[in-house]
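Just one protein chain is left out here, and the rest sit where they should.
We call the chains A and B, going by the order they appear; numbering starts again at 1 in every chain.
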Amino acid sequence: MQKAMIERAKQLLADGTVKRVIGWKRGEFAYDITPAVFETADELDRDFVFDDFTAANVSKYLVKESRKEGKVLAFLKPCDTYSLNQLTKEHRVDRDNIYVIGVPGGPKLDIEKIKAKGITGITNVRNENYTIKVETIYGTEELPFYEAIMDKCASCKSKKHVTYDELMGEEGDVLDSNRFDMVEKLENMTSQERYDFWRSELSKCIRCNACRNVCPACTCENCVFDNPKSGIDNKAPADSFEENMFHIIRAFHVAGRCTDCGECSRVCPQHIPLHLLNRKFIKDINSLYGEYQAGADTTSKAPLNEYTTDDCEASIVHERGVE
Amino acid sequence: MNNDTLIPYVGVVTDIRIDTPDVKTFRVEAPEGGKLFEHMPGQCAMLSIPGVGEAMFSITSSPTNKEFMEFSIKKCGCLTEWLHAMEVGQMITVRGPYGNAFPVETELKGKDLLFIAGGIGLAPLRSVINYVRDKRENYGDIQIIYGSRSKDDLVDYQEILNEWMTDDGVEVDLTIDNAQEGWDGHVGFVPNYVKELDPSINKTVLICGPPIMIKFTLAGLKELGFKETQVYTTMELRMKCGVGKCGRCNIGNKYVCKDGPVFRFDQLGELPDEY
Partner (left out) sequence: MLRISADKLDSLFEAIAAKQALYIPADREDGEAEYKKYVSGMKLTSRLNTLRSAKDFFFPQTEDIVEFRMDGKKIEVNDIRKECEDFVIFGVRACDARSFTILDKVYLVDPVDSFYKNRRDHGTVVTMACSRPAETCFCQTFGIDPTAPEGDCACWKAGNYYYFKANTEKGQVFIDSIAGLLEEGDTAELDSTVARTREIMKKLPLANLSTENFGGDKLNEYFNSDKWAELSESCLGCGTCTFVCPTCQCYDIKDFNTGNGIKRYRCWDSCMYSDFTKMAHGNPRLTQLERFRQRFMHKLVYFPANNNGEFGCVGCGRCLSKCPISMNIVKVMKALEDK
């Protein structure tokens, strides 16, 4: 697939359809890929990579890239296309200036999961029929592919590309995913258990802002948490209340707009399952307003942006909060 | 435990002078009277209203003033708005002094001095001007070229008229950007005025003002034959600690709070252009 993508990108650059290509660039090791913009065939041949580790969602970069002169070619996985659609709907990208090639999705590998098994000194990672062979300076280790996949891929919601100009590989379908299982588990906890769960998770936060900065739904020019005039700007929690509120406020702000791309949890250096906050909102919106998938299209009205007379009443929301 | 520079003193505002529509000069003394600490001309201090903010300001009074310190502050943000709303008797917190100083006891000694300031840029130079006026015998001729948007925006105007202009061997050349009623002095921008006045290139120059003014004035001085080694300025960047540790006010490997704020232009020229 990687070879075909490079060839197609070179064609589109050569015939002037696009001026730039956004994709992934290989790193020092087998796994440390970086989202990157390529402008020449040489750069593509040398550095472009598409493999089990290209999990990063490049949609958000299109906010900046699509406003530059000339079209940009973006290789998007199914989950990434939902983000792009949502950005298009919110007028954050210039969709007409993007040439989207849909490429197959994961599951992608999570190097942290491999390292958590005590494997270190990794020099290469190969996928042989869904057995991962990890070459290290201490010898070769093996593990089943599915033991090392990204959490976000383990609860994949869709293999379908919801927007593209061209497709490489087979078109997939929306999946019947298990993504709300953990949310249900949390809902079934007592409020004290749930409070303890989130306190324990959120207290790990180091306020690096990686979750916010990677989030395709977080595209404010100046975030309220960075703006000294907001009165709530902060770099570290002054107390535990603040520690909780950063993530909860962020989840509220992306409610109804979060496509569940899972990038927040993927990038969290402290492995906080932030996507669970967003999934709770998605699940609630589904049950209160009917099934809704942010980013599934670019035209439908989002339930939280619209009022209809048969909307659920405030009192229902209130009653729901009563144990 | 030893004192820590991050723990401030308390100072009392004992006088407030309205300089211009957006500049006030605050007199600060220790609660028991007298100065909170000694400083040299060009050094700064961190002023704060706890809960509002803390920021670095130039100490605008001369070290030769033994009774109090003064700060001339332009209203331009949250903290300065609060400071401008203060009344006499208000306490603030003060820590310092921070940074180097103009080399009044070394390189500037015995020299003819040319001060060039624009707007609030006079504030950091006022400390030096009054220092050299008080130690007149150590310095040669003094020339001060000062400009602002309008007559009403001239900081320290009364002091300039009543003290500086009446001193022997002190020449003061004022200019404002646009003509206005009640002003019969020079009209025009500082960089042009400097060129018109064509000061002797033997003078050592101390310059402070908006970046754009500094840029054009420096270019003009070079045209007149001045060298970068003759020209000093004082810099301002975001600061938090004041002692080169919090890591934000660096230009290249130099910290403005510790290695500056006073730089000679040839020294500044060796640093990356990031200020």
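One rule holds in what follows: a contact is a pair of C-beta atoms (placed from the backbone, for glycine too) under 8 Å apart; a residue touches a chain by one contact, two chains touch by 3 or more.
As the structure is a prediction and not an experimental result, all values here were calculated from the model.
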For the chain left out of this view, which of B:Val28, B:Cys44, B:Ile59 or B:Ile92 touches it? B:Ile92
Hey, which of A:Gln2, A:Gln270 or A:Thr298 is the one touching the hidden chain? A:Gln270
Touching residues on subunit A - with respect to the absent chain: 27-29, 31-37, 56, 61, 112-113, 115-118, 120-123, 136-138, 206-210, 212-214, 222, 226-228, 233-239, 266-267, 269-271
Contacts of subunit B with the missing chain: which residues? 1-10, 50-54, 76-77, 80, 87, 89-93, 236-238, 240-241, 243-250, 252-253, 270-272, 274-275
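Basically, only the chains that are shown with their structure count from here on.
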Expressed in whole Å, how far the mean CA point of subunit A lies from that of subunit B is 51
